[in-house]
Structure formats: structure tokens, C-alpha cells
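Shown here: the complex without one of its protein chains, the others still in place.
Moving on, here comes chain A:
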Amino acid sequence: MTTTDTYVDASGGDWDQVVSAAREGAAERLVVNMGPQHPSTHGVLRLILTLDGETVTEARVGIGYLHTGIEKNMEFRTWTQGTTFVTRMDYLTPIFNEVAYCLAVEKLLGITERVPERADVIRVLMMELNRMSSHFVAMATFGMELGATTIMTNGFREREMILDIFEMITGLRMNHAYIRPGGVAQDLPPGAVGKIKELLTEMPKRIRDMRRLLDANPIYLKRTRDVAYLDLAGCMALGVTGPLLRASGLGWDLRKAKPYCGYENYEFDIPVSDGGDVYARYRVRVAELEQSLRIIEQCLDRLKPGPVMIEDAKIGWPAQLALGADGLGNSPDHIAHIMGGSMEALIHHFKLVTEGFRVPPGQAYAAVESAKGELGCHAVSDGGPRPYRVHFRDPSFTHLQAVAAMCEGGTVADVIAAVASIDPVMGGVDR
């Protein structure tokens, strides 16, 4: 314990001495270090709060506890292997990370128009499923952090239905590396469409239950109405996009404004609210769940048989995979061709997998509307088979800057609600 004229350090020592020192001193401000290991801070987020009683007078955010050097690592792997890294950034929106990255690589290669239609439909389908699973986690953790565990168990239960579909299609619940430059890693397995149809019949009921539990719940309203207010001007200055921006009254969505992967062919609405508070963000998210279901339904109608990987032997990996005896995906036709038919094809396959393809020099920026906002990928190539530099503009990273604007002047308890309503994922923030 350290005591000076101006501050009392309560980080350890004899508690009686701390209390008596605090009584004698004239210190009035309290600086609380919340996190980085704290169940209510959404992962390893550190909040440094200056308190005057219960009121937050200053809120500062410390990040970097989950920095894994993904951007640097990618510079030493092929362009295709890059998807394995980016899927681990924001681990709750892996499909969006992969699509943003692949769109940037495809733009660099100049093959955006040549990605097969079926691959685009599958991408949209997977992205919308991912948007739902991410929003369910946003609501579930929000409930948990406020102490309402029913919301948490419900949200994670609903999300599990989507992760089951992901597991069936990609083989993994998270970290899929399913979207690849030129298309997707493999076609939908038999039974996937049926499973998605089951989801489409079951999910509206689950969302209704969620709404019935929360929409007019007096406790929930007390904790969320007029809390962590951020107006449109604040959003624009701080670069806030996604559900937070739409909850502040601007119906801006890249799916409508700059359509990619064929989003211009789908009918859906952009939910907007002008509340600007935590409750408005919840309303926007839950309304987006319903819109995602609409898009998924249209995806199933648009699924026509066809290739799922670009028909360019220099870029496309074999994507018509069957489950092999070893439990891994293999393409029997392709194996027969390279092992028994053509020596050149074998060499070519070996070169494509080990060396990878080369990307013409230059830079490209591709952005998608992830569940959290604008997720941008800035990719630079020097003409080699590996990225020269890849940078991600992660929405969570940008949005966490708004914590000070949202929390200062409010109470400590509302800091939790504010951070949870931003829905940051530290894997994406720190990369």
C-alpha cells in the first residue's frame, strides 16, 4: 500500500490500512481498472474508468491483449493460405473475414466477374447465416453481462443451430477457411439444403420468443433506453458503421450501396432506428435477423447446379470434394486425373498447392457489410505468390473508440451495457 497526499493505491496490502488511509486522505476521484480479464468486458478488453461516486468522468480503452500478428503472418503464406488466417481474426464472423479477403484478392487478380454464380449464392447464404449467429451472440452476451442468463442460454442455443449447419457444410463450427479466392472450398454436401430449410421453419419462432422476452421487458428497457447514446454526427466523426450507425438513424448498408457477391439480386430491407441508444441497437439487430432469413430463403431458390470454383486451372483448387475413407475431403476424379492420367496435371497441381498462384502487382480495397459494420481489406501485391501486405479495417477496432463518447457522464453499470452494445470481438480488434 502506498499513500501520498494525492492518492491511495488499493491494488494490494492490508485492507484495513487502505480504508483508513482513504478516510484520512482528501482523494475524491477513483480510478478503476476494469479488465482485461473480466467476464463483462467482452474478452480481453481493458477499461480504465475514472469515477466520481457512481459517475464515470473519464473512460479510456486499452487493447492489444489478443494481438497475434495475423497481418504479418500472411506475408509468409500463399494467397490461398491467407484465408486460414483471416478466418481467425473476428472469430464470430469468420465468413465475413474470408469474403472480404477473397474479394480483395479477386479484385487484384481481375477475376471478380468470373467467380461462378453458385459460389456467389453460397457466399451470400453463408454470410447471412453468419450474420445471424453473430447477432445472437451479441444479444446473448449482452444479457449475460447484465446478469440475465436466460437471454444468454437462449441466444447460444439459437446460434448452435446455425453452427450445426456450418459444421455440416465446412466441417468446422468456427475458423472455416471455406471461402477461397475464386469461389468456395467445396460444394454444399447432400442434406445441407434440407437442414437450412429446417432452420427457416424453426427460426422465426425462436426470434419471436426472443422478441417476446425482450422487446417490452421493463427491466431490459430500464437498462437499455437512453443509455450509451451516440448521435449520427458522432457516428460519422468516429467512423461508426453497421448496426450502430443504423440505430442512429442512417440506413447505410454496403449490401445496398455497393453490392458485392450479387446482393443486388435479393430483396431485403435495411432496418433503421433513430433511437441512438442501446435499445435501438438491439432492435436493429433483431430486425436484421428477420431480414437475413428472407435472404437465406431467396438463396435456396437461386441455388442452381454448377461449379463452385472458378474454372481456371491456374487459380482454382479442386472443389468437387467427396468424403474420403480418412474422413477428409477428396476429389476422386481429380486424383484419378493427376495420378493416373496426366503427368503435367500432377506437376501443375503440385505447383498450385505448394507455390500458389501469382497475383499481378498493385493494391486493392474490398469492403463487406459484416455483422458489425464495414469490414475492409486492403491487399497489396508485389507480383509474387504471397501477399506483400494485407491490412484489415475491422469494425470493432474502430467502434471501440466510441466508448469514451458513449460512457462519460453515465454510471459504471452503463459502461457494461455500452460496450456490449458495440459488440466488439477482441480477435478482430487486435488481429
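Note that in this section a residue touches a chain if its C-beta (ideal position, glycine included) is under 8 Å from a C-beta of that chain, and two chains touch if they have at least 3 such contacts; residues count from 1.
Everything below uses one rule, namely that contacts and distances are computed from a predicted model.
UniProt lists the omitted chain of the complex under the protein name "NADH-quinone oxidoreductase subunit C" (options: "NADH-quinone oxidoreductase subunit C", "Quinol oxidase subunit 1", "ATP synthase epsilon chain" or "Hydrogenase-4 component E").
Although one chain is not drawn, the whole complex shows that of A:Gly13, A:Gly53, A:Gly69 or A:Gly409 it is A:Gly69 that touches it.
Listed residues A:Met34, A:Leu51, A:Ile151 or A:Ala364: the one in touch with the omitted chain is A:Ala364. The set of chain A residues touching the chain not shown comprises 63-64, 67, 69, 71-72, 76, 107-110, 236-241, 250, 252, 257-258, 312, 314, 348, 351-352, 354-365, 367, 374, 376, 378, 380, 382-386, 388-389, 391, 393, 397-398, 400-401, 430-431.
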